[in-house]
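Only a single protein chain was left out; the remaining protein chains are all shown in position.
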Amino acid sequence: MLLAILSGFLLATVAPAVHRQTGMNSGWVLAILPAALFLYFLSFLPAVGSGESIVISYPWVPGLDIQLSFLVDGLSLLFALLISGIGFFIVAYAGRYLEGHKDLGRFYVLILSFMASMLGLVLSDNLISLFVFWELTSITSYLLIGFNHEDATARRSALQGLFVTVGGGLALLTGLVMMAVVTGSYELSEILSSGDALRDHGWYVAIVLLVLLGCFTKSAQVPFHFWLPRAMAAPTPVSAYLHSATMVKAGVYLMARLNPSLGATDLWLILLGVFGALTMFTGVFMSIRSTGVKQVLAYSTVMALGTLTMLIGVGTDTAIMAAMAFLLAHSLYKGALFLIAGILDHEAGCKDFLQTGGLRHALPITATFAAIAALSLGGVIPMFGFVAKELLFEAVLEAPSLSGLLSLLTVASAILVVAVAAVVGIKPYWGPRVETPKTPHHEAPPAMLAGPAVLASLGLLFGVGVAMVDRGLLSAAAGAVYGSPVETYLSLWHGFNLPLMLSLLSLVLGLTIYFNWDRFRTATGFMDDLKRFGPERAYDKSMDGLVSISEWQTRVLQNGYLRYYLLTILLSTVALVTFSIARAGGLEIQMSLAGVRIQELAIVAVLLLAALVSVTTSSRLGAVASLGAVGFSVALIYVLFSAADVGITQVLVETLTVIMLVLVLFRLPGFLGLTPQALRIRDAVVALAFGVMVALLSLAASSTRFADSISEYFIRESEPSGFGRNIVNVILVDFRALDTLGEIVVLALAAVGVYAMIKLRAEDNRK
Amino acid sequence: MTRELNIQSLILRSASQLLLPLLLMFSIFLLLRGHDEPGGGFIAGLVAASAIALHMFAQDIHQAKRVLYADPRDLVGWGLVFGVISGVPAIFKGQAFFTSQWLEFTMPILGKIKVGTPLIFDIGVYLVVVGSVLLILLTLAEAED
């Protein structure tokens, strides 16, 4: 399992090399991996279909109790199959779509890494690894959206997507950690069974809000929907993969995943239901208002994400089953439609539906599968999309609360969806031939047709033979989301009931809108003015604000004067320490000068005097000499107080320091009186304040001991188990040898640094 | 900047000829006894480095480099290698890295002698300290010329 997930990353590392070797067939070659993964995941189907869930775990950071554990149940298997299955067609398709692109190798690296991250996300059982994969999908999709990095729009869109999703990711992390604290486990498989503990906990509302913030941003729910259509700046295969089938479904996945432990409350229902329904309607409304090929599809994805969110919020077994069916249907037709959008662009150069028309003769196969996929999108019998839509109507009509509002929005959306489907499936291929930027000479190559053909056909196949996916995959997935096995099963024909009537109604009204598409768009033109108040505007404003805050704080804090940095640090330290001392009600200090011997007093006096001289002297020689005096006095203190080794070291280092200073310091200019008197007094006051603080803290620390020193152990064990009688040395080379190793490495680095700085300059001079 | 680095003093020159071998032997002595009495790799390394630094002042840089035989950069490298190697045997015994391992010998005159990985580690420390300090001082002194 670990290998299955990491294989994407591994292949990504060699993908450019493979691409160079295999040339124009690289897409097919690299697509072998997703295909193999698809088959691998398919092998889980019998077990998972019968209701099992499989947990596989590997230790990762045992010290923090973080395992790399994976959970395979209906939900994760459904997603894993979609990711690897659609991934296969995307990789193969991209090989031809981007053929000859200079960065195709890089594209493979990114798309394979993205696929691996996505698989990791849906299969993770551990919250931390789930989060890591979650962020990895954000980062890889950022790179993919910005793939055409020379284009400013692409860069801006990529950054926007990144900020929105990663910002939500931060909220999500907080929510996940809080959830783990409440349930006492980071394992999803355990959290899922402690739903009651979570729902009754005081943090429940906060957890739900934080987790949903993460999911809503990722899955482009209102008001964070604006980044998704922007993300269409990516190459079309990326749009097809990330923004229809996978990445944006991550939020939906997580909501579905956590439904058993966080769901079934009014808060959950209202938040998901209302935001989902609003997103659904906004998405489809924006979709029909757009004319750009990818824009239409992108907004209809927003619609689908809203629908899924709403269904998870409704939370009845019918609703959950509907969500899973809708998820599958949407992935199939949207994947196909996006790939077809790529074909339109590739063969005919069309990026806007208004530029298209009558292409059915030039692109007959494309037109056929576009029609099939569009029928599924529109929810026309006998497509799988129809099955899903019937169940969707049924679920909202039976919703435990808010049924009226949700039904109204759902029907309104369904009408517009039919219109969108007509735009997508009819407009480019039928009617009079419209002059396209490029005249298509031939049908798209097989690598590009394979995806749309298979995905669209599956939409038809699953509709006619609904039992193929119903019992097994979808019921297991729905069971995992619902928390217990579901009793609802799918069927193509429900009889003449209310959902069917609504379907027929939406079909008629939808087609009416399609035939009056131009008038509809003009009539709703006033909506464009509302953009000024939209969330995207808020995003822009907040980005501007962030930039000006950074500028301000750089100007104020990063002013380039070392002493102001120091002053800031010192004064805040003094202030904070004073504050905490005051809060603790003063320090407990015991002062005693008893037992101080006269020679010790003399040494201390010399030390302080020498320090004072080194500060006040105006000659460098005087300063070096007095520093020597300070150092040797310190050495004497070590020796007098039982630290012979330290004393010897101090003496030797002091000698070497003087040698070094002699070698360097005198090549620097003499002291300058640069600072006016007033500033010197200010600095002296700060320095004294800090000195007094250190002295007081030292006093306070000397009179308090919180724990026994571990030195007792070293003293006791030095001879018996370290075979050495010099305890200090035994500590250095035996008990704490690893620390010492680190320290000699630092010393070595400092020496190499000195060498490099001087020798490199010599090189410069020679040039 | 063409100040003469070496100090023109006959006494110092002659003394350093005598002192150098003594100090180097003393540093080895400090290194070996360090486990039981004050001394050890750090101190011994500093003594050796000071001895050679003194030699550098009394004679000249080339003399000092000749005494050292090896390039100080190599000493640093070897020291780190010794340091790391001394931790390895423990792994083969299934213990944590750097768990000390001891071998006991009985020698004809010296009696029982214990040799362990901490001694190898201490030699590593010694080499790194000698190497680093001299690398710093010799580079600085060379820059002076």
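Each chain carries a letter (A and B) given by its place in the written order, and its residues are counted from 1.
Convention: contacts are C-beta pairs under 8 Å (C-beta built on N, C-alpha and C of every residue); 3 or more make two chains touch, one makes a residue touch a chain.
What we mean here is this: contacts and distances are computed from a predicted model.
Not every chain of the complex appears here, and the one that does not is recorded in UniProt as "Monovalent cation/H+ antiporter subunit C", selected from "Monovalent cation/H+ antiporter subunit C", "ABC transporter ATP-binding protein", "Hydrogenase subunit MbhD domain-containing protein" or "Sarcosine oxidase subunit delta". Just so you know, the chain we are not showing touches A, B across the whole complex. Among A:V181, A:M527 or A:L688, only A:L688 touches the chain that is left out of the view. Check B:F42, B:F57 or B:F121 against the missing chain and you find that the one touching it is B:F42. Across A:L562, A:I598 or A:A678, the residue that sits in touch with the chain not pictured is A:L562.
Listed by residue number, the positions of chain B touching the unshown chain are 36-38, 42, 46, 129, 132-133, 136, 140. For chain A, the list of residues touching the undisplayed chain reads 559-563, 566-567, 570, 590-593, 595-596, 600-601, 604, 607-608, 611-612, 614-615, 620, 623, 627, 630-631, 634, 637-638, 640-646, 649-650, 653, 656-657, 660-661, 664-665, 667-669, 671-672, 674-675, 683-684, 686-688, 690-696, 698-699, 701-702, 709-711, 714-716, 718-720, 725-728, 731-732, 736, 739-740, 743, 746-747, 749-751, 753-754, 757-758, 761.
In this section, only the chains that are shown with their structure count from here on.
For chain B in complex with chain A, the touching residues are 1, 34-43, 46-47, 49-50, 53, 57, 72-73, 76, 79-80, 83-84, 86-87, 97-98, 100, 102, 114, 116, 118-119, 121-122, 124-125, 128-129, 131-133, 135-137, 139-144. Taken in their complex, chain A has these residues touching chain B: 644-645, 648-649, 652-653, 655-656, 659-660, 663-664, 667, 722-726, 728-730, 732-734, 737-738, 740-741, 744-745, 747-748, 750-752, 754-755, 758-759, 762.
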